[in-house]
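Got a structure for you, questions after.
A single protein chain has been removed from this complex, and every other one stays in its place.
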Amino acid sequence: MSAEFWITQAFNGISYGALLFLLASGLSLIFGVMRIVNLAHGSYFMLGGYVGLSVVWRTGSFLAALVAGAVAIALIGIGMERLFLRRLPGQTLGQVLMTVGFALMFQDVALLVWGGDPYTIPVPAALQGIVTAGTLRFPAYRIFIIVVAVLIGVGLWVVLDRTRVGAMIRAAVDDREMAQGVGIRVPVVSLGVFALGAALAALGGVIGGGFLGVYPGADFEVLPYAFVVVIVGGLGSLPGAMVGSLLVGLLDNFGKALFPELSYFTLFAPMALILALRPTGLFGRA
Amino acid sequence: MDDVTLAVRAGERRALIGPNGAGKTTLFNLISGELSASAGSITLFGRDVTRAAAHRRAALGLARTFQITNVFPSLTVLENCLLAVQALSPVKLAMHRSLGRYPVLHTHARATLEAVGLADRAGAVVKHLSHGEQRQLEIALALAGRPRVLLLDEPTAGLSPAESQMMAGLIKRLDPAMTVLVIEHDMDIALEIVRHVTVLHYGRVIADGTREDVRANPLVREIYLGA
Amino acid sequence: MTNGAPRSSPGPAAASSGLTAPATLDRKVVAGAVVLALAGAVAPVLPAYPLTLLTQAVIVAVLAMSLDVLLGYTGLPSLGHAAYFGIAAYTVGILATERQTGLAGCLVAALLLATATAAVFGFLAIRATGTYFLMITLALGMVVWGLAFRWVSMTKGDNGIAGVPRPELGLPWSLAAPLPFFYFALLAAALAWAAMGVLVRSPFGLGLKGIRESESRMRALGYNVWLHKYLAFVISGFFAAFAGVLWAYYNGFVGPVDVQLVTSVETLLMVALGGPGTLAGPALGAAAIVFLKNFVSVYTKRWLLILGAVYIGVILFAPRGVLGAFSREPHSAR
Partner (left out) sequence: MLALSDVHTYYGESHVLQGITLSVSPGEVVTILGRNGMGKTTLMRSIIGFTPPRRGRVRFKGDDITRWPPYRMVERGMALVPQGRRVFASLTVRENLEVARHGQRGRWTLPRVLELFPRLGDRVQNRGNKLSGGEQQMLAIGRALMTDPDLLLMDEPTEGLAPLLVREVGRVIAELKREGLSILLVEQNLPLALSVADGVHILSRGQIVHSSRPAELMANEEVKSRFLGVA
């Protein structure tokens, strides 16, 4: 196979990984701070896409769609955390069942509101072009996704690693009880992280809607990808989410291109291998 | 833990004392295999078990109790004891017959409960037992496998004085061939059970000998009483 | 050594079997037998649709009980249990349609393949504990779903495998008819129930309950905890596969929906609803969910919304005993 094939596939893999990062970083953060396994996280992605779609239809502005999608889903996340999940501290199985219940309800509501047809979110003209480098052609929109993911990744890193709020979040990850014992309002921190995670997933949904489309079933389709990223990278680790996203994006793309029928296998087999060697993931702590 | 050397002869009764954080429970965890030593060796009946898993050490005849009661709370007392009785027999992997078909296990379990004074509570669910009864069960679980070495981690923790006396009596009545190592804070109780005392401090052995020796040891007096 | 550390909360309230009192055991067995006999007795007078549902409930009950062995008795919450169910169903579907293999061949092949998968998956998953176990089983379950979905030359992908013929046993009654098939499923389910019932009451089964309650104590007593958990994982997969075989024959169709995440989670819901660690409870939970899903979908298109609400309602309003059993991890992780 030609070098062109490898470069194009690698590029596609990286851009898909960038999208996954938006989804998985929030999931990982939520788990890190609250130990919640949120199976409704894929629903945030799908609902974000649908809200963005409606906003684009109404206003024609892609930027407005991004903002509205993120804000709307952040509010849903806040409602879920504040009213429901907070009642189940430490009950992993209860959280799983409850978030699945929400995911099913969201799925049905989306079907009710937006119907069963797939849509694509129209993207601004500036992002529709093709960037050529020699014989290679890269869609501008995929470059845009990578840029957004890098910006958000850097932003998250700066906030987490360089600010007092970030230190508070990490303190809550390290020792939730003791964080309260030094005066950190952990319930507020948790709520904020949950809202942020939901907003990031929704952002991914709007951006992903521009090239994957928005359709029923997208929620449970992206969810396992996000989980694999988090498992491979390590629960609660931002660098883990970055590396995991890239790895999963690349594996998925090359898997689909080289072994289309076994593409899930090529994705999950390396994950199993990593887990066998490091049960807590690449960057995870026990 | 820091460079602890301790040799206990078969059939010996010895108490391990020392202030909080001295490393007593850590030492037990090292001996029983819950933790593994980063250096040094642990020998059981002349066999090196430094790298052996906890369940393998138990199979050699080592049993322990826990400082914080560690039993099976939603099972009955008898079921708890049956778990301990079948632990060292291949029967534990039998899955084709109901446990009721193994009368030998039941007989042995009831005998063990009899020995610790819990026979009349056999059918009770453990979480409904009093704290004292749970401590008795803790001992029963360790005894059920007829161990050759028994590690008791604060058997009287949280017991009333009367219950503590009962517990001391129970330990004194144990098979004299059994080696018993006990962590105990209540000196009265400890001295009733044992003749030999080892004092740990900051992960080191600072005194070792008969109870009179240890009692007279100035270093020990300083640590405990600042005298 | 922290005297302040919260102690892990006790396991399920309803867990202790009637082991100490044989009378209770007998009464439970009798009650179960009565329920089965009753189901068998009313079946001939039932209209076609309820009979179909009853058959479905009986089969799904086996799946729920198989998960209960792992979740309720051993304390391991698997999120990928549909994998073994689905692999067995696919095996039957493929062999019965493409090679016209008979019941015995299908059964053996399906059980072998699915159990072997459980043996491999268990090897990877048992290393992890708590949430990691949950997530790894989820991901492994997704591998199977991915194969079902994408390995089109083998599984026909999204279209699934249709027209799986019911086996002919050389009896006067054809299993293609609903009533004989119901009795066939009932008999098979009763066998599976009896086998799992003996298992959880056996010395090995008691060991599983011990692991659920305290792994460190089990190790100190001399148990190879890993081995027990692993065997429970594989056995649980075996019985899930058994349910999968029945399902393929019952439904006549096998598709990715049978191995998807939602199927695994629905099985968890059945166990949680019925009461983990009781076998009979999850079986009843399975029946309840099967009837609910089907009846609601008759009356409204919005049955997903209602099912979602049932999930949330069960968690919020089910007595604490039902789910309190799973709040094992102290939430101040140190």
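Should a chain be cited, it is by its letter among A, B and C, assigned in written order, with residues numbered from 1 in that chain.
As a working rule, a contact is a pair of C-beta atoms (placed from the backbone, for glycine too) under 8 Å apart; a residue touches a chain by one contact, two chains touch by 3 or more.
As the structure is a prediction and not an experimental result, all values here were calculated from the model.
> Using the document's definition of touch, tell me which of A:V113, A:A167, A:L258 or A:A276 contacts the absent chain.
The missing chain is touched by A:A167.
> Which listed residue (B:G100, B:G117, B:G158 or B:G209) would be found touching the missing chain in the intact complex?
B:G158
> Which one, A:V55, A:V123 or A:I184, makes contact with the chain that was left out?
A:I184
> For chain A, which residues lie in contact with the unshown chain of the complex?
Missing-chain contacts on chain A: residues 164, 167-168, 170-171, 173-175, 177-187.
> Could you pull out which residues of chain B are in touch with the chain that's been left out?
Per the touch rule, chain B residues meeting the hidden chain are 17, 19-21, 67-68, 127-128, 131, 154, 157-160, 185-187, 199, 202, 214-215, 220-222, 224-226.
The rule is simple: only the chains that are shown with their structure count from here on.
> Work out the mean Cα position per chain and let me know which chain is farthest from chain B.
Looking at centroid distances, A is the chain farthest away.
> Need the central chain here, defined by C-alpha centroid distance to the all-chain C-alpha centroid.
Chain closest to the assembly's C-alpha mean: C.
> Cα centroid separation between chain A and chain B, in whole Å?
Centres of chain A and chain B (C-alpha means) sit 50 Å apart.
> What whole-Å value do you get for the distance between chain B and chain C if each is reduced to the mean of its CA atoms?
A distance of 40 Å separates the two centres.
> Roughly how many whole angstrom separate the Cα centroids of chain A and chain C?
Each chain reduced to its C-alpha mean, chain A and chain C end up 31 Å apart.
> Going through chain C residue by residue, note those that touch at least 2 other chains and give them in order.
none
> List, in ascending order, every residue of chain B touching at least 2 other chains.
none
> Chain C touches which residues of chain A in the complex?
31, 35, 37, 39, 84, 87-94, 96-98, 100-109, 111-112, 175-178, 220, 223-224, 227-228, 230-231, 235, 260-265, 267-269, 271-272, 275-276, 279-280
> Under the definition above, what is the set of chain C residues touching chain A in their complex?
Touching chain A from chain C are residues 71, 77, 79, 124, 127-128, 130-132, 134-136, 138-140, 142-143, 145-147, 149-154, 260-262, 265, 268-269, 272, 302, 304-305, 307-312, 314-316, 323-324, 326-334.
> Within their complex, state which residues of chain B touch chain C.
21, 25-26, 32-34, 53-55, 58-59, 63-64, 66-68, 70-76, 78-79, 82-84, 86-88, 91-100, 102, 105, 122-123, 125, 127, 141-142, 145
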